[in-house]
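Structure incoming, see below.
One chain of protein is taken out of this complex; the other chains stay put.
Moving on to subunit A:
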Amino acid sequence: MHQYRMYWAFTRKAFLRSAVYRFDVWSRLGSNLIFLLMWGSIWTALYAGREEAGGVSFEAMLTYIVVSQFLSGINGAGTPLWEIQEKVRTGDIAIELMRPFNVPLRYLFADFGSVAFYIITALLPLYIVLFIFMDLTVPASWLTWVYFIAAAFNGFLIRYCIEMAFGLLSFFLVETGGIEDIFYFAMSLLSGSVIPLWFFPDWLEKIAVYLPFQGIYYIPNAIFIGEIFGGEILFSIGIQLFWVIACFFLLRFVWNRASHKVIVQGG
């Protein structure tokens, strides 16, 4: 119990810390909106006036993009990859080994705080307005909303574990550019964040389905617009939970190796 009080303290402080960087919040929201406009126009052009493509209506596709940008706002508000790499490089993260807490867990809870701040002050107001003024698909049943929120949260956890694990690889590498490239490639393409998986060529779809990245954007998104429905919803969330656990163990493995390296080789 005491432990959780401590981690929540990180959440509270990160929330306050975000308030210090108001400009950061606005600029992030600005770029989020620009990407939304860009992908919105690209998909409008691709549909070229058609009502439907690949069995998905234009309205649903547009909704997919809007929800995707919303999720990307959430996932981008935590500690970014470069910051983790920076903390490894400066040794800040090694110093945290001296504290009586679990380091990856402490960063997760801090991220909860900064993400909550960003959602409340920026994302929700903007996206509520968008949903009011645009013709978008909205889940009819409240249960779908619950599933969507659960799936989005799972996606957040998967993304966190992967990003943190990738960031911690800096402990073992001198050059981290390649790691970043792989991470951002997987994040933008394989996750289905800008192109839904049903538009992928068969071979790529097969690959994407067997990777954790689809759990971050594609699954919550597809639940939202009704592409995944009925019994498939729980199945998809089950797959996500599998990846949450798998990625958690991946992160734990990388972290154990990294801290082992620090305490044995001195970083």
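Going forward, a residue touches a chain if its C-beta (ideal position, glycine included) is under 8 Å from a C-beta of that chain, and two chains touch if they have at least 3 such contacts; residues count from 1.
To be clear about the criterion, contacts and distances are computed from a predicted model.
Chain not shown in the complex: UniProt lists it as "ATP-binding cassette domain-containing protein", one of "Cell division protein FtsK", "Archease domain-containing protein", "Carbon-monoxide dehydrogenase small subunit" or "ATP-binding cassette domain-containing protein".
Only one residue in the set A:9, A:29 or A:116 touches the chain that does not appear here, and it is A:9. Contact with the omitted chain, checked across A:37, A:95 or A:182, is made by A:95. One chain of the complex is left out; on subunit A, the residues touching it are 2, 5-6, 9-10, 13, 16-17, 20-21, 94-95, 97-101, 262-266.
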